[in-house]
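Note that one protein chain of the assembly has been removed; the remaining protein chains are unaltered in position.
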Amino acid sequence: MTVATLSRGVDVRARKVIESGALSFGGGELVVIAGPCAVEDEETLLEVALGVRAAGARALRGGAYKPRSSPHSFQGLGRPGLKMLKDVAAAAGLAVVTEVLDTRDVEIVSEVADILQIGSRNMQNTALLKEAGRAQRPVLLKRGMSSTIEEWLLAAEYVRASGNEQVILCERGIRTFETATRNTLDLSAVSLLKELGDLPVIVDPSHATGLKELVPPMSRAAVAAGADGLLIEVHPRPEQALCDGQQSLTLSEFRLLMAQVTQLAAYTRQFSY
Amino acid sequence: MTVATLSRGVDVRARKVIESGALSFGGGELVVIAGPCAVEDEETLLEVALGVRAAGARALRGGAYKPRSSPHSFQGLGRPGLKMLKDVAAAAGLAVVTEVLDTRDVEIVSEVADILQIGSRNMQNTALLKEAGRAQRPVLLKRGMSSTIEEWLLAAEYVRASGNEQVILCERGIRTFETATRNTLDLSAVSLLKELGDLPVIVDPSHATGLKELVPPMSRAAVAAGADGLLIEVHPRPEQALCDGQQSLTLSEFRLLMAQVTQLAAYTRQFSY
Amino acid sequence: MTVATLSRGVDVRARKVIESGALSFGGGELVVIAGPCAVEDEETLLEVALGVRAAGARALRGGAYKPRSSPHSFQGLGRPGLKMLKDVAAAAGLAVVTEVLDTRDVEIVSEVADILQIGSRNMQNTALLKEAGRAQRPVLLKRGMSSTIEEWLLAAEYVRASGNEQVILCERGIRTFETATRNTLDLSAVSLLKELGDLPVIVDPSHATGLKELVPPMSRAAVAAGADGLLIEVHPRPEQALCDGQQSLTLSEFRLLMAQVTQLAAYTRQFSY
Partner (left out) sequence: MTVATLSRGVDVRARKVIESGALSFGGGELVVIAGPCAVEDEETLLEVALGVRAAGARALRGGAYKPRSSPHSFQGLGRPGLKMLKDVAAAAGLAVVTEVLDTRDVEIVSEVADILQIGSRNMQNTALLKEAGRAQRPVLLKRGMSSTIEEWLLAAEYVRASGNEQVILCERGIRTFETATRNTLDLSAVSLLKELGDLPVIVDPSHATGLKELVPPMSRAAVAAGADGLLIEVHPRPEQALCDGQQSLTLSEFRLLMAQVTQLAAYTRQFSY
């Protein structure tokens, strides 16, 4: 192996299990986080939350601050969105995973989020990584669009070196020349990190592929590759979503997916990684 | 979907099942092709062939003509290698899959090969594709290192337009910036092609990852993504292999892999694609 | 052209000339910004500043805050580094270009910097882009490692939409599979942006290639492609530099480079773009 930093985790006993309330990443359970791309309105959010909870999801995702490529695209509801997330998740009995974009917002987002998400565009925003390292929340760190595995682990190291060892890695596809899918999901990275690293790894097939038809097979493949969890975009009416409707599952599609991956995770647990 | 050529296969009833003797690709069976990178000597080849046959492989792979990056690397045994392949495969009861590099060799390689392999470096060698289109053998067409799915299907179209509809696609990883793995295995491509194309798709996790430790988890992920078969490098003593030893499984590792993927394929057959 | 946002600049009369004190980007002059990767100590910085000023550079670059891949690498001197930059640049009669990494630092860095740099890793740090859009300083926006031209222009749009139209684009190489150079310098992007956009474009051949031997020919090529300026790493003793010594020119190499590019810029001004 050429990734020097991977040496940190060779000892299986050193593998970290990251806990957030009743959730546990890296301990054998498949944790599914689901929800819409962005928080839009309370009614829709509650509909999603109750639906994904009933299907077996453990946490609610949803952006209050959205890092869009264009400043003219919907940027998220901001603080009112955070409040909605908190209220809805509490009502549904779900943990909250939401993204923070600005060092000045880490504190306020931490009041709502059980898990702080740092997105792909900010994977090498070292100021934000350091600030998240001072938060008392697990950090879900998405891989940068063109980050090597080594750079990804070094980004995690920024959080860890600032005092927060609770990092969950999230593979969400890398940028390649292929245009049929939004990104290229790199499941080898998941297996490599499970084999040699010490952090839990989850997979986001929605952003990776950009196509709802590929979310179920790539979720199954992620589970077979050893992923500790999944991050899935769900919207009750994808055609009306304010962002990323093309890659969102409906609630009934999500229920079917959950049945498959739950079974498959139980089945594949017999294989050592 | 933006890949126009994929429209050909939307109708499930049009999906092709490709048969070669007793082998059947795309009909629900998981076909495993195994063997060394290159044909080296008859004794070693027979040891591999008997071993992989006993473990459940259905075809023997092995290069008599090797397309190496450097002219100073081992180029394969050529015709004597072809003869060895034929004799050994017959003795072990396996079909033969071997690569052809030159339009002038298609005929002679077809006498030995049950399935003609066209490698990544020649995926857009249009003269070779056309010549393979005139052969009476199924063609295993590996994806080019930086080929889009659309270009890959168009390469298959060269074979088909020349009269040979028996094409099996083989995903073997694409070239990206990531250096921890030899290539980046693109399993989304497999699912996309299974969802929308009409040709069988198999996966080569050995060349894709370049690391034997990743071959088992990526084989499992490929099966979960819907692959119709696997192409696995196996060598009784990888450290002595003339090429690609780092990615070859031993016979005992291969047996373990076969047990896992056979079970998993039976299990995942319940999920529709 | 497929880049919709480029339509903004089709009218030649709309091309922006960005001025910072006596400096003028996009008005026909070739502006060279030079200096060390990081501010290390005042004596060295002054030696560089006087040397590059004598050779014809107009601005001093140097990082007080460094966005390194690893948290264990030198992170810059911070505020003391800013003060050094200010004092030394004033003494040498140079403008200051320096990077800002955190929204909370925009104000303090603006007190020292004549031009605020936003680096590749933060090209899609939308919070920082917005904050820079509220500063009263031109922003030098480096292209992200794997950003398309369109995404780069959209990042510039974040600054512009927040009220600051003074954006200078800086091409610094993109990430590809090639490993012989640190990145792949994309000079087509420079010509495309000069042809169709309205913002000045400069080139950083030092970070793009990572090899000092390639800095002179790539600087000449950048000028021939129509670049409005260059960003060059210079260190009096590259082998002692705290970062990126391999790509830094010595002062005497820089003098030679300046003689070449100044001549060439005058010569190529006759060609229309």
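To keep things simple, chains are lettered A, B and C as they appear, and every chain counts its residues starting from 1.
In this text, a contact is a pair of C-beta atoms (placed from the backbone, for glycine too) under 8 Å apart; a residue touches a chain by one contact, two chains touch by 3 or more.
Note that the structure is predicted; figures quoted are calculated from it, not measured.
Hidden chain, full complex: it touches shown chains A, B, C. For the options C:Val39, C:Ala95 or C:Leu187, the residue in contact with the chain missing from this view is C:Leu187. Summary of contacts with the chain left out: across C:Glu29, C:Glu42, C:Asp87 or C:Glu150, the touching residue is C:Glu150.
Interface note: of B:Asn122, B:Ser219, B:Gln247 or B:Gln260, the residue touching the hidden chain in the full complex is B:Asn122. When the full complex is taken into account, the listed residue touching the unshown chain is C:Ala224, out of C:Leu46, C:Ala91, C:Ala161 or C:Ala224.
Hidden from this view is one chain, which touches chain C at 1-3, 146, 148-150, 174, 176-181, 184-189, 191-192, 194-195, 208-209, 211, 213-214, 216-218, 220-226, 260, 264, 267-268, 271, 273.
Within the entire complex, the positions of chain A that touch the omitted partner chain are 146, 175-177, 179.
As for the chain not pictured, it touches chain B at residues 67-72, 75, 101-105, 121-122, 124-130, 145-146, 151, 154, 157-158, 161-162, 175.
Keep in mind that, in the parts below, only the chains that are shown with their structure count from here on.
Averaging C-alpha coordinates per chain and comparing to chain C, the farthest chain turns out to be B.
These two copies of the sequence, chain B and chain C, are related by a rotation of 180 degrees on CA atoms, to the nearest 5. The mean-CA centres of chain A and chain B are about 34 angstrom from one another, to the nearest whole unit. Taking the mean of the C-alpha atoms as each chain's centre, chain B and chain C sit 48 Å apart. Shared interface positions of chain B, defined as residues touching 2 or more other chains, are 146, 176-177, 179.
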